[in-house]
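Certain chains of the assembly are absent from this excerpt, and the rest are unmoved.
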């Protein structure tokens, strides 16, 4: 049985959910990974108001869409990040408060507990998100951190998140952390270290997104086999390496699409990800969750792309040998 | 006429200069790039005590070694970096003080002015070093910074360093910033942006080190041609990309030599740098400064390697067409 | 005019032919390459019973399927192989007998003559199969065989098969030997040597299957041009090389799909074969026989795959320049 193909609503967060849901259904999607920002899902309102929850579910149901996953990337990142202007631009006011970093981080942690409870209320089993990182500034830089500093950073992340994960466990909701540059874990070995730090907590797993592995040189299929059983969510996002002797792999300070970057995001199937290898590894490792299109392409119209991507994923998802 | 081959003394900072100088001469080096830490060159002492300066010069002269370049990587980095445990481990006490970041940065700036004056005193025309970076944490991470944040970071670096560069100019000494991950400029296009920020100040140029460009996918020869005339110093350092499907290019949290890293430093000529292309580009762009071995190899004995590297560079440096 | 696309029934030998034929027609196939095992075609019964032959033909005709090729891989291999447990598992009892190698080989030879006669009876012009090999154990191993031993092996194969080929000739049926590891000929040059050994017998030609050439590093298009006019049958089968520094090309002792192998079979169009090159070479060399899907993919549902493959081959087979 094919996996449900979801549309992650983030790239359309500027559109009312009612409008987007109609489009998504028309494009062929089976459900949504709902951004917990914009009007797609307001956490505090959902926490306080059960009618609102039901209304959002009804809205989706009218288009025969599931609310399969909640996405909490914005707030989750603030839990362990150093707070700067980037967070100011994306956090809700009641989390940002006076902007004092320590307070922001605490309120972000509380908000994540609220997300878990809202997910339970909506009957959603998985929340995708980040963790933040006190250590990103040390990656690839100089001077190198000591092993103690690294260990300290992982311990800090674990200690800070464990109370939040307790709430997830109690709500029966799984948290699927996306392995992503800027986060405490961004490649295969750092994700391995992270899972050690969380010591096998069942409610904690990974969101797999091959676009972030591609330019780092990590084989996405190898990643899936390595973390078989711990991949709780999958983002379908593509990228291309576009080195030409001048651009650099780190992407520099240049915005998406700028030719000075050594890699770019691409609409699924238009980039360099070996999707054949990805789907085989998902089949082998018996991943049976949704495939969620996290659409980004600096060159393509987003509506054209979202529809194109849905068809691409439906073709991709072949029936495995039983 | 071949360029002088220098040994950068940093990897031997634990050895007394007297001992190292004897070795370096024996290995075939023509001079040293002196670390301004350990006992190789104490800046405050040199600033205060002209006899000390002469003694250090005499020591080198006894081995027929030039003091061609001063290296100020440790202190310079603190001028614009967020200060953390990594700096605490490498800064002298009188710069670190009570550790309050703002104060550390100010004292680091003053120390850099002292370095310029010491260089003048010693008759050294070039200082190599870093700038620090308020923006490294944003590179490749999430959320992406706005263009304003990036511009702000470059302006901050320029504003902070211009008074220091004034001293360099007045002393007749050039500052050669090393393009390096972790710094405000780490690849070709970020270095281009940096030079714009400094608006063509003559005393400001670049230290070229191909090992940092290799794994980022930037072509070292293209870099040299792009910045012809602005490369004020050259580090001879090699590296190898060692991806195997699991390791990642960012190097992760793993120490030099750890097989979980996707690239490694290598003794010159034992890695993946196209040295033939580098030397031709140096010849074409009429670089006539020294070639300074910045030796690092997690697998090789450092004395064996330093000698091997000197011979490698001497063979490499062929006579250009006149 | 497009070539007929056949389904080789071997991967479905556990299904009654009646059921498979209905499916194959539904998937879009024009005919079958019939396995001479399972209930797809029982040789002794067909030899003895003309009604049985007609029934099988009628069954296919009801689904508008041709019986274009008979496949005799199992018995043919026993004609010149050293006999071991592998053959015991696949030979019919009346060929296996008491298992004494000499006797098995003789009965296998007789059975192959029967296959030729059955093909004639059914109006089938081509039989695909193997030859066996007394020399496989020497390939790539140690100590290397002498040239005399090699020549002796080819002479032995020729001498043993010539009486069988006489029967093929007399029946007006062509024998298409599949170039395949384990057989006396497995790559381009060994196939060239084999054709020399048979000295141009018209009824003897080759079955081309690019999946076996791919991982050996032989270019399939070059193979087709080299043997233009001698390729009597084509298997459409794909594979992928999946080396990662640990797996080996020989495939080791590991079953299909095991990640310890350095290559894997793939459903057509999902692997590494340059099908564009293959179809152009088939067009250039004026091959006008069928394209027979020999389906194998350790990761894919076989029904899904068989249908997908039929569509793939239909799209592939473009109209050549006239």
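For reference, chains read A, B and C in written order, and residue numbers begin at 1 within each chain.
Criterion: a contact is a pair of C-beta atoms (placed from the backbone, for glycine too) under 8 Å apart; a residue touches a chain by one contact, two chains touch by 3 or more.
These numbers were taken from a predicted model, which means no experiment stands behind them.
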{"item": "Homomeric assembly size (copies in this file), of which only 3 appear in place", "value": "6"}
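Here is the rule we go by: only the chains that are shown with their structure count from here on.
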{"item": "Distance-maximising chain from subunit A - centres being C-alpha averages", "value": "C"}
{"item": "Subunit A and subunit C, separation of their C-alpha mean positions in angstrom", "value": "48"}
{"item": "Chain centre separation (subunit B, subunit C; CA means) in Å", "value": "64"}
{"item": "Where subunit A and subunit B are represented by their mean Cα positions, the distance between them in whole Å", "value": "38"}
{"item": "Overlap residues in subunit C, where contacts from two or more other chains coincide", "value": "244"}
{"item": "Footprint of subunit B on subunit A - complex, ascending", "value": "73-74, 77, 82, 84-87, 89-90, 130, 135-147, 149-150, 180-183, 186-190, 193, 213, 215-219, 222-223, 226, 241, 243, 245-256, 260, 262"}
{"item": "Footprint of subunit B on subunit C - complex, ascending", "value": "244-245"}
{"item": "Subunit A to subunit C touching residues, read off their complex", "value": "219, 222, 225, 276, 280, 283-284, 318-322"}
